[in-house]
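The block underneath contains the structure these notes are about, expressed in structure tokens.
Of the protein chains in this complex, all but one are displayed in their positions.
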Amino acid sequence: MRFWFSVVRQAGRNLRQTWPSQLMTLLTVSLSVLIFAFFSLVYTNMINSSEQLGDDLRLIIYLEDDPGPEMQEQLRRKITNFDRVEDIVFVSKEEAYKRFAEQLGGHRDVLDDIPKDFLPASVEVIPLKNLRSLNQIKLFSQYLSKLPGTLKVQYGQEWVERFYYFTRLLSIVVFLSGSLLILTTIFMVSYTIRLTIFGRQAELELLKLVGATNNYIRTPFLIEGVLQGLIGSSLGIFSLFLLYQWIKGHFSGPGLLELFSFTFFTPEVIIAIIFISIILTTAGSFTSIQKFLRI
Amino acid sequence: MRFWFSVVRQAGRNLRQTWPSQLMTLLTVSLSVLIFAFFSLVYTNMINSSEQLGDDLRLIIYLEDDPGPEMQEQLRRKITNFDRVEDIVFVSKEEAYKRFAEQLGGHRDVLDDIPKDFLPASVEVIPLKNLRSLNQIKLFSQYLSKLPGTLKVQYGQEWVERFYYFTRLLSIVVFLSGSLLILTTIFMVSYTIRLTIFGRQAELELLKLVGATNNYIRTPFLIEGVLQGLIGSSLGIFSLFLLYQWIKGHFSGPGLLELFSFTFFTPEVIIAIIFISIILTTAGSFTSIQKFLRI
Amino acid sequence: MTTNNASVNGTMVELIKVSKSYPPDVVALDNISLSINTGELFFMIGKSGAGKTTLLKMISYMEPPNTGLIEVAGHDLRRLRGNKLAKLRQRIGVAYQDFKLLLDRTVAENIAISMEVSYKQPSQIQKRVKNLLEQLQLSDKYNTITGELSRGEQQRITLARAVANSPTLLLVDEPTGNLDAETTGRVMQLLTKANNSGATVVIATHDESIFRNSKHRIMELDRGRMVSMKEATVS
Partner (left out) sequence: MTTNNASVNGTMVELIKVSKSYPPDVVALDNISLSINTGELFFMIGKSGAGKTTLLKMISYMEPPNTGLIEVAGHDLRRLRGNKLAKLRQRIGVAYQDFKLLLDRTVAENIAISMEVSYKQPSQIQKRVKNLLEQLQLSDKYNTITGELSRGEQQRITLARAVANSPTLLLVDEPTGNLDAETTGRVMQLLTKANNSGATVVIATHDESIFRNSKHRIMELDRGRMVSMKEATVS
């Protein structure tokens, strides 16, 4: 009881007396959390978005003839043997003709004289919607082209290929920036905490000398660490939320946001981020102070 | 002469005596330059890439009839009146038919009985290759659809639209990350410099008191600032170069890199980055020290 | 009364063959054996650099000796760790030669610190601090930032902090170096008062005026060696 009374008073006094450097640490934590959360937000949203962009990705296998039900079953089995897929759609010659006629719209009458089976039948394979590598898609198409009765395999336009390269490059970029930033964050937070405690070396030494127990010395710093983690990360996330609102407000309207369903963190994730921040800052304070508590 | 001798010796001694915090500042500068340069590299490469991705973007205006040369001239003028464009291509009915036949490939014989003018003539407008907003493209297509003799305006697939949204989102992301990082960089560098100088407050005060001139006190710090900017930014850029090489080595092979022509900074840009770093660190040192030189 | 025949539980400080040297070749203390009785007032003198401060550092366990045994209040310092060491230190008051004041805190906070660590009541602390400042003629400096005081004023604050928690062992290093004769008198009064109320007091000094006519034991150090010991005179 007396211990906690002393310790809380001590922590309060410390805050009052060293608020400039405390503020600096707080700012550092906020900024770090902001940057870090920003990147994970972008990353998760990007993965979602690229899934949506990849909707169109499908491998089209042109067949020599309309496959009978037995043949369809056989093809289906061979395809799923190679890889799990989202869906397999069979398009008969007649359906292909219908689609083409629809595409021509007002000019469909020009097709009147053409036999309805002039377009080949096909199988459309829609792969699973995750960021699979292009190599795999190429392999897949090579495999499919060797199936019996296959005329030709086509997988979307060049667009798909390009888009996949682009997504992959982006993943690398986000991953690397993420790593760099985590590095920076850890570096900055530990550095500021160390400096803050270093600036109070004299005080810590004196406390040891007048007979303060380790807990008496340590606890106010740990309280500070907890507060800094809590307030700093909350501030960081709050700023990010404002930023997010700003983006939403600024770029709303049809298109962008409905296409990409840009979402904020769920409450669970927010709590996790705050919790991890608290653990990190407290651990930082703890290890920094621990050095002074020997003898 | 004597001045420079003293000052260089002083700077050398400072470096020897305060190397841990000097190293800290150096690391901070390196990391900041690394992050910053990384982002500008990604950004410039991304813009290039999206230009290449956007190659396919073209507005197609289907016309009621093949335009005569006069009509072509008129259309051309009306289009360029609205906005500067990269190119305008007229596709006559006959050319449209030829393209279609080529697309059908082995099945072209089915077209034999069809009149060669069953496909409409069109004008293809290729916009300038900068990251124009979707709104503008929509406006453009609205405008074009009101031109005389226009059947319908079509601009690529949904792909194009999606791609543009994506690119735009990316620009925002990169811009925001950039801003955040510049903020962090400035904050970190100035903070470390301030702390470094703060830790030598006693020394600076004493120098003033024993009658050192302002230049005598200041110059070693400025030399340090220059060295830190020079070495720090060089280190940062060098690390980035290693990273770049790693990416190149790791993701080489056909496709990714040849598609995006991922390039490093030109020597001019590198020199500019180093130069700006030097100016920033030196200015940081200068302003920090200036506070101590009053009285 | 000599130290040697004092009963064991009457001994506050016991040093046996204590040596301390610093790299590369500074011998600060050389084979010192000494015992100080509970309730004694003990002077330690010697030229500058003789080892007085080092000896006080050994007793308060700021640094361990290279060799030798040190017992304070019956505890072997080498075996004391953590909270037990802290508890012992709460009962030792030290006035450091370099003050070790927190220059950005107020005078009251500096003095209070030694009482706070043993969880004294805030009201009690305040009363004690006021009382001490009065005895040292510094009543008007209660709320002053310690760094703004004159050197002699700081020296008195250091002493006040050492005395505040009514320690059983009081180590005082050069308490009057920055003080005039009159203020020196007041400081000595305070120390004598603490001694009279039972505290063992060890004073390291070179100020002849405070030990010249004293009836207490005076040990002289020279280059780390004990060169003389003037025994106490019965008044």
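Order as written gives the chain letters A, B and C; numbering starts at 1 within each chain.
The working rule: a contact is a pair of C-beta atoms (placed from the backbone, for glycine too) under 8 Å apart; a residue touches a chain by one contact, two chains touch by 3 or more.
Nothing here was measured: the structure is a model prediction, and the numbers come from that model.
Considering the complete complex, the chain that is not shown touches B, C. One chain is missing from the display, and on chain C it is touched by residues 22, 45-49, 53, 97-98, 148-153, 155-156, 174, 177-183, 206, 208. In the full complex, chain B touches the omitted chain through residues 2-3, 6, 10, 13, 17, 202-203, 205-214, 216.
As a convention for this text, only the chains that are shown with their structure count from here on.
Chain pair with the most C-beta contact pairs: A-B.
Taking each chain's centre as the mean of its C-alpha atoms, the one that lies farthest from the centre of chain A is C. Chain A has its Cα centroid nearest to the centroid of all protein Cα atoms in the structure. Separation between the centroids of chain A and chain B, computed from CA atoms only, is 22 Å.
Centre-to-centre separation between chain B and chain C, using Cα means, comes to 68 Å. Our note on geometry: chain A versus chain C, Cα centroid distance of 63 Å, whole angstroms.
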